[in-house]
Structure formats: C-alpha cells, structure tokens
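What you see is the complex with one protein chain gone and the rest in place.
Chains: A and B, in written order; residue numbering restarts at 1 for each.
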C-alpha cells in the first residue's frame, strides 16, 4: 500500500518532455519504526514538546498531497519553541539514527518567538548499506526580528529514500538561514519553501550535495516575496560523480507589493564523470516592478584556464578532483558540531573513497 | 547624446493604423469554420496536391484529435477551433507581376511598404494574403545562381517535389504538439527556398504574411534548404488588422542548414492583438554550419513561440537574439530551444523582454546537451524589464546536461528602469516618457542592431508605439 506523490513540484510548469515539472516518488504507508531522537545542546530557552492536534501551524507552501502524506504518517511530532528575546548561540542538535529497513516520518514545528536567536541542527543517518525510508516536514515560523540557522544533514543508507521538506514563514525583519546537506540515500529529495511576508525579512538557502554511484538527487527551492524590501539568496553547490543524477529547481517569486525586494539565485555544478546527468531549472517569476532578481549558473567540468593554474602548482587532474571533494567535505564539517562532522568523515570513508574519481 | 535625441521622432507621429486597417472581403472563397475530415479533404482537393500530402494531412488530423493542449504556458481555453476558418482563398491567383495583384490587396502591401522594400533592399519577395500566396518574385541576378524561391505548393509539382517530400514536416513532426498536428492537417501557402552548394545570396529574401479575414487561421509552411557552404538571410514579416474575434496563426518553419552553410532568419512579428500565435520554427544545422535567429515579438494576444535549433554536426553553431514586448492584454510566451547533439557545438542565446500596461511576458528556454556533445558550450542570457507595477514577467529556463566536458552558463536578471537614469535624462530636458522611451530603446539596441536598417527602424517605431500614452 504505497502513496504516489508528485514531489518537488515546479511552481510554474514547463515542457513535460524534460521531466522537470515534478519528481514522482512512491512512499510506503506501513507503520513507522520506533525511533527516538537524541536531543543535545542548548535547551535552556528552548521548549520541546510533542505536537498536539490543536496547535497545528497553518500549512504553507509545498504540495498538499505531500503534506497530507506526512500528516497521516508522522510518528515523530515535535514542537520546538524558542523563547522570546532569548539568544541561543550554541546549537540544539536533534540526531535521528535509523537502522536497516526502518521507516520514519517526522513533523517538526519550529516556532521562533520575537527577537529570538537559535541554531538548530537536525541530522538523520543510517548505516551505509541500510535500506529504508525517511520523510519529513519541518515548518518554521519566525516572528519579528527572530534569527535562526537551521541545518539539515541527511546521511541515509545507500539503498534508501530520503525526502526532506522545509517550509518557513518570516515576519518583519526575521532572518533565517537554511542549509540542506542531502548526502545520503539512493534517492535524495530536499525542498524549501520560504514565504517572506514580513518587511525586510530575509532568507538564505544553501544546498550542498555530492552525487555518487547511481544516486538520484532532486532539489526544489522557492522563495516567495510578499514583504517590501525582503531579500532571498539561494545557493546550490555540488559535485556529480559516476552515474549520479541531479535535478535542481530554484524559484524566486516576486508577488505584487514586495516593493524594493531582491532575490538572488546561483548554481555551481562540477561534473566529474561523463555518465552524470544534470538538470537545472532556475525560475524568476515577477509580478512587481520595483524589484531586482538575478540568477547565474555554471555547469561543466574544469575549464582549461583553472586547470592550467592547478597544474602549474603540481596538481594533476586526478588530484584536482580529489581536492574539490575534500574542500566540499571540509567546508561542511566546519559548520557542524564534532559528532556530526565525524559522521561525514565516516560517510566519506565508506562511500566516497571507493569512487573512481 | 543630444544628437540622438533630436533624431527621435515625436511620439504622436506613430500610429497603429499603419497595421490596423481592414479590407472588405470581395469574392473570397471561404470554407466553413471548424475542423473535420471533410474540411481537410476539401483543402487538399483545391490544391491538386500529391496523394502523399492528403495522407499526411489526414494522419495529422488524427494526431491532432489525440493530443491535448499544453498543461503549461498561457491560457488558450478561449481559442475554439470550431470558430476558426482554416482556409480563406483570396480572389486572385499567385502572380510574379505586381500589376496583376488585385487593387485592395496591392493597396494593403503598399501601405505596409513591401514593394518599396523589394525595390530597395531585397533579393526576392513573397506575399501571402490569408491562406494563399498572392505574389512571388525573385530578382534575376539571384535566380541565375540557381537559387529557388517560390510558393511551396507550386514547388510540390515541380523538379523539387522529391526534395520537399523528403524534408516536409520531418523536423517538426505532427506529433510534436497539438498545433503542429493542426498545421499538418490544414497547412496552406508559404514559401520554398533552395540555395545550391556554395552559393552566397548577397541580399535578403523576404516573405510577408497578412491575415485579413476575421476569425480565420493562417497556416503557411516555410521550408528552406541550404546546401553545403550556402549563405542566406531570410526575413519574415507578419501583421493583421484587429478584429473582435480570435484569429489563429499556426505556421511552421523548417530550416535545413547544410555543412559549412550559414543561415540568418529574421522575424518581426506584429500580429494584431486578437491573434493566437502558435507558430513552430525549427532548424537543423550540419557540421560547421551556422544558424542565426533574430526574433522580435510585438503583436498577438497570446504567443507560444520557441524557435528551436538542433546542432547536429560537429562544430555547428547557433545564435539566438530575441526581443519580446508585451503590452496591454498580451500574454507572450517566447524563447528558444537548443539541442546540442554533436561534439564541439556551441550556442549563444541573448534575449530581452519588456512588460507594460498589464502585459505578461515569459521567457522560456531549454538547452539540452546530449551524451554525444562533448566539448560543447552553451550560454544563455536573458534580461527582463518591468515598465510598471501592473505587468508581469517570468523567466523559465531548463538546462539538461548529459555530458561532463562541457560548459553551460546561464544568466538572468529582472528589474525596472533605473530611476537615476530617468532623472539624469530629465535633468537634460527630456520628459519622463521621452526619457523612458530612450532607455527602452537602449535596452533593445543589442537586438535592433542585428536587423537590417529598415527593420530596425520599424522595431524602434513599434517600441515607441508601445511606449505611447505614458508609463509609470
């Protein structure tokens, strides 16, 4: 008994033959496995409780069928409230560990009260070869002047599917930075829909991936500007190895009335195998004149000029590829606490070292 | 700068009536509206065409009935094919002598400046009025080189019949989309061009399409074949008066660019604002060939227009330069598709779009790099200008890369006219509208400089016309 979903739907459709309008996935409806999160770090001014039906957040963005699926299946439901005016610089870490054949559906509501500051990291990981299914919906509501860093690290097993959805609603001068790191999984989906309703609200969305083997990575980012002077910045960076595939959709959507808003979107993809497949769909939708929207993408392999520069320092092509990988991994490790950085190290040792780069 | 300004004609001089005039329909032969097998058979019978063509038409009709209208793009639900007259034959036969063209039709093309342009700057002219060509002429110097430029129906029974059969709707099969199928079923009129090996046509050839009949469709087919090393510039112009009922244009352009050949295809489209322009254009470029598109979209109520280039031979190149200006009541969805299907191919796309007075302009593109296209390069740049806060502008590109040693770049930006630039010009004595018109012309300049002079002037006039009445 599975549910067929059109995940990561493009806000405005285009030619069907390119297969980018959505990603069709099939998710299981069997009961979730029992998985308790390991919560560590800063909890003084942050209250965590189970979500009651009565205090559900208004659903924003994302596809209704996807939301219905998560609502119907989620066994893990946590509400994280960051108290008004509290500054929590140390990260709150929610670590989920899955075992072979596990299924987990999670719903997180993150409520950032006025003028609060928080740093929240959610990690889901499993043994390298594990089979399984992870799906979630993380709903963020940021009150005026709230600031938060939200990081999601996905290190699911190599034969599993992982589907990470984040929605965010931002009030006046709220600022949220969302970093998705979908490294694991045979099929890895990640999406963020940010509604910039507040004046001067701003969102930064970063995605980092390293496609390997037969991995299929599918990303969908949407920044909806409603508030005047709201800003968005979407940056997608990745490396594709072996026979991996990746589709990245990024949309900046300026709604009428978002005077003075600006949105930027950039994508950098390094292709390191002639069997990879890369699709990029960067949209700018504009219903307001007083805005500035920009997009830039560069897709390809190492150019001759940078390659000459690297070789002039004694680094050959093969070594150059290795440094690209190491640079990406070390950058990711630097933004994570030690125990999660160690997980990336293991992943790199178990998965990436075997790659024929 | 002041010199440029004094050359700017006063805005009131330009008038839409240059294009927007109608002619009474005298003695025309008109099939009933709608689309049935009976109508398709009638069109075919009138043309006395080869049997394979009737077969092709009927097959296309079947495909048409099987396909759905697109689930993406502008709304075309108001376009009801049952109300469209697919075939309107003017009261004349195709002529190579301007004097033989009936007065009312002659007057139409005179007012559009076609014969004058032919005298001055063109190597050949074709003029289509509703469903049929009414005039076709090729300068003797060009004809002497072996260049063929004639009505495509006429050519179907001549020495090039076999060549046409081998190319007709092979690039754009009826199954491509619903309106390609419609075209396949009811196509009528259009031109055929063949340029022999290594022949360089020094002056452009032009086709002009005029749709006069209300509620009618125009479905002309343009087939151009450039042999090895040939060189041609082809210009296409379109216009129609405005009626209160929907008109439909579902033409098809197929361009075959041979090895080392070079084709430039320029279009200034100014259909009236009740037109549904669902045109399909496609070029296939062989080794070392070069395809250049220059495309200006100003008219139509609704457009779906994405000239496609297939770079099929090594080192084939393409360049697409386009501008779209969507004003009141217009929803123009334009762009291009590029398919890199051979090593070392390269493509450059450069587009500008403008939206004003509630107009919607969408830039839609697709760049595909197949597994074969090693060492290929593609770059897309699109800039959009919003001229007020009532309009809309979307950018919807797709890049599909299946090869690693390539270089694909994309740049897009959207915004409005810089207030400082308007202030600067106004401080030098220009009115706000003059200042904005000047800035918009500057924005469009990279496109207009790609056009022959007369067309660049026409384009600037169209921009001025659109800007008329004040903005912001």
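Side notes on the structure shown:
Following the convention adopted for this analysis, a residue touches a chain if its C-beta (ideal position, glycine included) is under 8 Å from a C-beta of that chain, and two chains touch if they have at least 3 such contacts.
The rule is short, and it goes like this: contacts and distances are computed from a predicted model.
As stated in its UniProt record, the chain not included in the shown complex is "Fe-S cluster assembly ATP-binding protein", which appears among "HEAT repeat domain-containing protein", "Metalloendopeptidase", "Fe-S cluster assembly ATP-binding protein" or "Ferredoxin". Taking the complete complex into account, the chain left out of view touches A.
Only one of A:71, A:292 or A:310 touches the chain withheld from this view, namely A:310. Considering the full assembly, A:237 is the residue among A:86, A:115 or A:237 that touches the omitted chain.
Among the residues A:97, A:172, A:294 or A:322, only A:322 touches the chain that is left out of the figure.
Looking at subunit A, the residues touching the absent chain are 237, 239, 268, 270, 304-306, 308-316, 319-320, 322-324, 326-328, 330-331, 334.
One rule holds in what follows: only the chains that are shown with their structure count from here on.
Centroid to centroid, with C-alpha atoms defining each point, subunit A and subunit B lie 42 Å apart. By the touch criterion stated above, subunit B contacts subunit A in their complex at residues 71-72, 364, 366, 368, 371, 374, 384, 386-389, 391-416. Here subunit A touches subunit B in the complex through residues 12-16, 18, 20-21, 254, 256, 271-274, 276-301, 303, going by the rule given at the top.
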